[in-house]
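Here's the structure we're looking at; comments come further down.
Here the complex is missing a single protein chain, while all its other protein chains stay put.
Order of writing sets the labels: A, B and C. Residues in every chain begin at 1.
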Amino acid sequence: MSDAAIYSKQGFGARSGFGQRAALLVVDFVNGFNDPDMFGGGNIPQAIANAQGLLAAAREAGAPVCFTRVVYADDGSDAGVFRLKAPTLGALTESSHASQVVPELAPLAGEYVLRKTQPSAFFGTDLAGWLAFRRVDTVLVVGATTSGCVRASVVDSMSYNFRTVVVADCVGDRALGPHEANLFDMGQKYADLHESADVIAWLRTHEA
Amino acid sequence: MSDAAIYSKQGFGARSGFGQRAALLVVDFVNGFNDPDMFGGGNIPQAIANAQGLLAAAREAGAPVCFTRVVYADDGSDAGVFRLKAPTLGALTESSHASQVVPELAPLAGEYVLRKTQPSAFFGTDLAGWLAFRRVDTVLVVGATTSGCVRASVVDSMSYNFRTVVVADCVGDRALGPHEANLFDMGQKYADLHESADVIAWLRTHEA
Amino acid sequence: MSDAAIYSKQGFGARSGFGQRAALLVVDFVNGFNDPDMFGGGNIPQAIANAQGLLAAAREAGAPVCFTRVVYADDGSDAGVFRLKAPTLGALTESSHASQVVPELAPLAGEYVLRKTQPSAFFGTDLAGWLAFRRVDTVLVVGATTSGCVRASVVDSMSYNFRTVVVADCVGDRALGPHEANLFDMGQKYADLHESADVIAWLRTHEA
Partner (left out) sequence: MSDAAIYSKQGFGARSGFGQRAALLVVDFVNGFNDPDMFGGGNIPQAIANAQGLLAAAREAGAPVCFTRVVYADDGSDAGVFRLKAPTLGALTESSHASQVVPELAPLAGEYVLRKTQPSAFFGTDLAGWLAFRRVDTVLVVGATTSGCVRASVVDSMSYNFRTVVVADCVGDRALGPHEANLFDMGQKYADLHESADVIAWLRTHEA
């Protein structure tokens, strides 16, 4: 029996669907994750290119937009276990080029640019409340990496009971095996997977 | 370049190591996840069998032990997005056979049996504080499924800055592809992977 | 200058107002907090009596209702610092009379009855997500004690960005000094204070 068949037989893989009001969450599309000499590579450049149209559509629809950046203190005072596993993360500091949102997706004034130190955009941040204040019930997730901060953010988004959509052509990873494996996990258990064209179409009929 | 080589080049996959005091976290080793007609199958039975020796060693070492169970209200009052994705989870209620810890690993009085509704053992629970109160700095994780509640718990354990160890032969999954893929992700970014024999040896030299 | 004048001069005490959809949060109105020989006394009985009309109005309006109970494990396995400060809390266990919701406000099937171990209804629980899933943006708080679990829940409700209303005649405390002092703090900084008659009137014009 295939993996998908096992999941289907056990009742996984249903759709959670779209709700009434969506926000766009752009996870760690910062220069350092678009640089193959740092944390980038794989299909990340294509995911960034694809996300441009979705970002434009979200803005046109009036959807709240949040960008995350990984930011550590210059003096290492907030380092913890994550930096033991990946010491190179310490290069991502407030003013480093590597931790700025990529120019293709530059935030506008009033869009939320959120600092984080852990994989999930929700962990140790006020993102859940930021979404609740805007009566968001659906979170559209794009970003990098699929197997890392996207996955962690998606699990938390679902755990906070937001209907969660992974925009499959707008998430990327440095390595394609983990990218595919995590799309499978997320689609079966935590989120619906959609292409950006479909999400853009939905946004056009659900302006805020 | 292999996936592992890419991760290595970018600085991932270092060891976070053991700290000074460990707790054992037994994630969702309940009857329903040991039943291939419910949420079980794959290598879960072997993982449960392997976990018995580790549990005995943890008890002998005086390590705090926490078991998690997925428990939903009988009347569905706490249902959310997770149950939209997997409606069959609703069978896991306070008194259902499916939601009781497997008899091979029956909790002793004074061990913590924690109810949860989301994938992570830390989400919407007081587990982080339970560990801090015991001055735990290292969390040994066993349970099911590797690609589900184990992975989610490991990400949160690391995010709360506990040195996290996935006991590789004591975690199991209904499908082996996701099991392997998630071991890779966790080992590269969030946790150290060890066999139970090595963890038992460590426990014997670190009694509480 | 009076305390109120100082707060006003510094910009506190504005109204956060009602939003579009309210839930009723009934904090720890359990038998043990309505028994002066346990944790009760003061104006708690009157607050319970006053809350009956509000509960009926919330149900009629279709507002989600959540009741909290303090519940500790029978074997003490989840005890922490709170029980060092107040060891008598250990009497509140799953099946103890003291930890059941008072009969005057008995929950109906489908209403959420939430176990907690800490003062705040949000701490170590999934309440924030439960509210978000229902697109609640306004939390109406009643319960006991004003200076304890009500205050802690109100601070967290506001911190999660829910517009928070303390129903002043439906919160009670074992001692009236702390009751009044905490109403002042909450009204200045975290929540709007309203009488139940006004909240009932609002609910009647905002059915779900």
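By our rule, contacts are C-beta pairs under 8 Å (C-beta built on N, C-alpha and C of every residue); 3 or more make two chains touch, one makes a residue touch a chain.
Every value quoted in this text rests on a predicted model; they were computed, and no experiment measured them.
Enquirer: Give the residue, chosen from C:Pro64, C:Gly124, C:Gly143 or C:Gly172, that touches the chain omitted from the document.
Expert: Among C:Pro64, C:Gly124, C:Gly143 or C:Gly172, only C:Gly124 touches the chain that is not shown.
Enquirer: Any idea which of B:Ala128, B:Val155 or B:Ala191 touches the chain not displayed?
Expert: From the options B:Ala128, B:Val155 or B:Ala191, the contact with the absent chain belongs to B:Ala128.
Enquirer: Of the residues listed, B:Asp137, B:Glu180 or B:Asp198, which one is in contact with the missing chain?
Expert: Touching the chain that is not displayed is residue B:Asp137.
Enquirer: Would you mind spotting which of C:Arg59, C:Arg115, C:Lys189 or C:His206 touches the chain that isn't drawn?
Expert: Looking across C:Arg59, C:Arg115, C:Lys189 or C:His206, the contact with the absent chain belongs to C:Lys189.
Enquirer: Spell out, residue by residue, where the missing chain touches subunit B.
Expert: For subunit B, the residues touching the absent chain are 19-20, 126, 128-133, 135, 137, 159-162.
Enquirer: So that we can see where the missing chain sits, which residues of subunit A does it touch?
Expert: That gives, for subunit A, the contact residues 73, 75-78, 80-81, 109-113, 115, 117-118, 123-126, 129-130, 133.
Enquirer: Could you pull out which residues of subunit C are in touch with the chain that's been left out?
Expert: On the subunit C side, contact with the omitted chain comes from 3, 6-7, 10-17, 38-39, 41-42, 80-82, 84-89, 118-120, 123-124, 147-148, 151-152, 155-156, 158-159, 161-164, 174-175, 177-178, 181-182, 184-185, 188-191.
What we mean here is this: only the chains that are shown with their structure count from here on.
Enquirer: Would you mind pulling out the distance in Å between where the CA atoms of subunit A average out and where those of subunit B do?
Expert: 25
Enquirer: Cα centroid separation between subunit A and subunit C, in whole Å?
Expert: Here subunit A and subunit C have centroids separated by 35 Å.
Enquirer: Among the residues of subunit A, which ones contact at least 2 other chains?
Expert: Those would be 159, 161-162.
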